[in-house]
Structure formats: C-alpha cells, structure tokens
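The complex appears here without one of its protein chains, the remainder shown in place.
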Amino acid sequence: MQHWWFPTSASSYGAELDNLFVLILYITGAVFVIVEVGLLVFLVKYRKREGRKAEYIEGNTTAEIVWTTIPAVVCVFLGLFSQPLWSRIKDPARIPADAIPLEVTAKQFEWHFGYPGPDGQQGTADDYGKRNELHVVVNQNYRVRLQAEDVIHSFFIPVFRLKQDAVPGMQIMAWFRPTRTGQFELACAELCGLGHYRMRARVFVHTPEEFAAWQASQIAPTTPAASDTTASSGRTAR
Amino acid sequence: MSHAATHTIEHAEEGLGVYTQKLGMWVFLCSEVMFFTALIGSYIILRWGSAESWPVPAETLNIPVTALNTFILICSSVSMVKAYAAAVHDDQRGLKRWLLTTVLGGATFVGVQAYEYIHLIGKGFLPSSGLFGSTFYTMTGFHGFHVTCGVISMAYCTLRAFRGKYAGGNFHGIETVGLYWHFVDLVWIILFTIVYLF
Partner (left out) sequence: MTTAGVAAEHLEHALHDDRPFIRKYVFSTDHKIIGIQFLFLSLFFLLVGGVLAMVIRWQLGFPGKAMPLPGAWPSTMAPDGVVLPEFYTALVTMHGTFMVFFAIMPLLVGVFANYLIPLKIGAPDMAFPRLNMWSFWLMIPAGALMVAGFFVEGGAASSGWTGYAPLSANPEYTGATYGQQLWCLSLIVFALSSLLGSVNYITTVVNLRAPGMTWFRLPLSIWALFITAILALLAVPILAGALIMLLFDVVLHTNFFLPAGGGQPLMWQHLFWFFGHPEVYILILPAMGIASDLIANGSRKPIFGYHSMVYAICGIAFLGWVVWGHHMFQSGMNPRLGTTFMVSTMFIAVPSAIKVFNWMGTMWRGNIHFTTPMLNGIAFVAMFTIGGLSGIFMAATPADMYIHDTYYIVAHIHYVLFGGSLFAIFGGIYFWFPKMFGKMMSERLGKIHFALTFVAYNLTFFPMHILGIGGHMRRIYDPSQYEFLRPLQPMNEFISLSAFALFISQLPFIWNFFHSLFWGKKADINPWHDNGLEWTAPSPPPHGNFETTPTVYHGPYEFSRPDMEQDYLPQNQPLPAPQPVAH
C-alpha cells in the first residue's frame, strides 16, 4: 500500500512499517473522533442556560472500568503486533545470512561507505570506499556496520524507512533490502553540529548489471580505491 | 526557632506524624540518594559495563590511610548520636562536648581527604587520568563537598549550643542535622567499599 503522505517505500520492510503506521492511525483516529466530537456535542448540549442546574454526578464505576480496560487491551494488542516486525528489523541475530557487508562510517559532516568488492568479503584487498555515495543492488540484502568517528550521527534513508544512530565507540548493525531501483537520499537525523543539515549522501539502487559496471569503474587500476576522497566525486557518478 | 524558618498550624490534619524540619530533611535526603545514585550508577556502568580492565585501586590509592579516615567518620557518627541523646536529655555539657567531637571528626576527615588529593595529584593521578580518575574524583569530591557542608552546619549548631539555644529538650535542630550527618556517613561507607576496596 502506498500513501501520499509518505515518501516512496523502497525496502523490503517499508510497506509493512507503513501499514503498521496506518493501523495505528486508524485506531488513534477513531479515538480522536470519539473524543473531539463528544467534546463538541457536550459543549453545545450542556452549554450554560439560565435556570438550569448541572446534574450532581460524582462518577460511574462501570464506565470507568470500560475506559480503563479498552485502552489497556488495545495497547497490549499494538505491542504484540509491533514486536515481531521490530525484532525482524533490529535484532542483530536475525539479519539475513546472505547479506552483503557494508562498512559505514559517519563523521562531521560526511558519510564514508566501505564496499566489500567483488568477493563480497570485508577486509580483503579488493575492498574500496566511496564518500557520500551508497551504491546497492536491488533485491539484495545488505548488512551495515555503523560506526562514528566523532559524535553521534543517525543513518536515515527515508525511502527504506530505516533509521539507526551511529555512536562513537560502538559498532551497530543494521540491514535492508532495496526493492526499487533509482536515486534516493540518505540524511543524518541526529544533531551532530553546525553542518548537520548538509550531512547528506546519495543512495543509488542499481540493477545487478548497472552495479557491476559501476563497481568495475571503481576498482579499475586507473582509479585506486583509496583515491576517492575528493569532495566533487558525488556529482558525476552514475 | 525564628518564625520565618518553619510554620506549623493549629490542629493540622494528621500528616506522617513527623515534625516539619525532620520531614523536610527526610525529603531532602531522598533527593540526595538520587544524586548519588546517578554518580555511583554511572561508576558501576563504566567499570563493570565494559570489557576493558580497571586499574587495581590499591596501586594508586592509599587504602590504610583512607581506612583510618573512614573509621574517624564512623566515630563522628557515633558522637553525633551521643550529642542527640544529650540534647534530648537536656544535658547541655554533653551536647556541647559531643557536637565539638563530631565537628572535629568531620573536619579531620575533610583534612585527610584534602591531603590525599594533594598527594595523588602530585603523583600525576588526575581527573583526566582515564575513567578511574574521572569517577574517583567526581564521587569522592562530591562526597567531600557534602561532608564540608555538614561540618559547617554542625559548627553552626555547636555555636548555637554554646549560646544555649537547645536548652530545655529542644532537640529538633540536632536531630535534623544528625540525619544528614548519618546519611553522608553511609554514602562514604558505600564509596569506600566500591571505589577503594573492590
């Protein structure tokens, strides 16, 4: 399901997350309508009139038990409903086994992406890095190891519905599977200093062929992996 | 007691059956507990919540001297109890004697701690010396600050005792300050155990 008020959903769990949001919206929307309409009705119906006196009512135990129980039940339901999705997204033990490892390092005010190279392994000779550009293949699982060099940043890809803080001194795992090709944006979502607003990276979701071509250009002998640290590179890729 | 410091009203509704100053002190001490919980809790998280090894305290700190200092502080708590008993029994000589003893005990504690700090800083052990330095100085420093406040208020009580302000079984002020003093003492026993001995 796609809703106009959300940006595109482009990850495996994006739609489920939107649906959860909409479910909560329906529940809270119903409560909202009951309360606000009820309030308005009362304000009109029981407005001050001369000669009339308010009824002396101190409470009603049955009514109070009802409106204590219903929210409790609804909230337990929402909790139970949310938990599986949450643990599937965030539990490090449940990251898909075939996920390609990515090393993401945040620092004031840029992102560095470490790619595993054609062998799919981090820490080998064919690794290469890219600044402020995340290139991934559609329908492929990715496992991100997030680190921060200085302060806390937050890895936020709105179209993937993924957000995870990067904390200095910690290595935090996150994963995603893009489901839609195209160019998207990655933002820093945690205040990290005066350049927080421009700590932006671009996300490229490729077809496998496109990605292979791009990767070849990255590891070609004329452009050694470590050379890509200049600021302007982001604009010309693709 | 001057009227501005505490109010009481006639036939007030039954509270907890504790007079106002004492209740105020208890409430204040609840807040103090939370303050030290923040400091000590952080220490526990930093020390035992990470894999890194912690320096052996005895290699940096002088345990025997501090143990003696702890003993002095505990003694001052005992003398505080004696002062309170004297106040209740309207024993003015005893009150003055035991209050003075307590003030001296507290002041000695602060003095020894100051000496310890000077010695440690001279050895190059600073608040910036790793997590051990950070937590050691913050916790013992704030405890020392509390003892200093206690000594000052106790000295004030002593002064008042010499002016006969606690005559006639007027023990409320003494009991209230005593509560604070025992609390500070208790915190030190915890700190000494987890910072020096463990």
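Observations
Lettered A and B in written order, each chain numbered from 1.
Everything that follows uses one rule, which is that contacts are C-beta pairs under 8 Å (C-beta built on N, C-alpha and C of every residue); 3 or more make two chains touch, one makes a residue touch a chain.
Remember, it's a predicted structure, so these values are computed and weren't measured experimentally.
All shown chains touched by the missing chain in the whole complex, by label: A, B.
Considering B:57, B:94 or B:133, the position touching the chain not shown turns out to be B:133 (whole complex). In the full complex, the hidden chain is touched by subunit A at residues 5-7, 13, 16-17, 20-21, 24-25, 27-28, 31-32, 35-36, 38-39, 42-43, 46-49, 52-60, 63-64, 67-68, 70-72, 74-76, 78-79, 82-83, 85-87, 89-92, 108, 150-152, 154, 156, 158-159, 161-170, 172, 184-185, 187-198, 200. Touching the omitted chain from subunit B are residues 1, 3-13, 15-16, 18-20, 23-24, 27-28, 30-32, 34-39, 42, 45-46, 49-50, 52, 127-128, 130-131, 133-135, 137-138, 142.
Operating definition for what follows: only the chains that are shown with their structure count from here on.
Note on chain placement: the centre of subunit A and the centre of subunit B lie 49 Å apart, centres being C-alpha means.
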